[in-house]
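Reading through the structure tokens given below for one structure.
Excluded from the complex is one protein chain; the other protein chains are retained at their positions.
Presenting chain A:
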Amino acid sequence: MAHGLAIGIGIILVAFILWWFFGKHQVSTAEATVVEGAKKQTADVLVDGGYKPEVVTLKQGVPATLKFTRKDPSTCLDRVVFPEWGINRPLPEGKTEEIKIDTSQAGEFEWACGMDMFHGKVIVK
């Protein structure tokens, strides 16, 4: 009886893990807020168990700033790295860190945490 129950729960758990982590799920995206006149755009990124949003769309040619706020105590997320631009910035917990983004070229630029476990993406177009 106990064994049957254990097997049943096991199967349900495995199925849930497969669906939850490998199934198709909506990725949180956002567009930057463009300040008219001031010629700049900003977007907030919340760092908590990953990045929210995970995809930020920026307008090409308008100077951009991403504001990272780390709410997460994990050492895994204590840095944010943009490999293309050589940016490797510590994110102190609870503080907002502003990172200037070069929007002169269109394209997709990934960012990641210091251990390359969590990822996000900037799309410039």
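One rule holds for everything that comes next: contacts are C-beta pairs under 8 Å (C-beta built on N, C-alpha and C of every residue); 3 or more make two chains touch, one makes a residue touch a chain; residues count from 1.
One rule holds for everything that comes next: contacts and distances are computed from a predicted model.
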item: Protein name, per the UniProt record, of whichever chain is missing from view ("Dienelactone hydrolase family protein", "P-type Cu(+) transporter", "Acyl-CoA dehydrogenase" or "Cytochrome ubiquinol oxidase subunit I"); value: "P-type Cu(+) transporter"
item: Residues in chain A touching the chain absent from view; value: 2-3, 6-7, 10, 13-14, 17-18, 20-22, 25, 28, 48-50, 52, 54, 71-77, 81-83, 85-88, 114-118
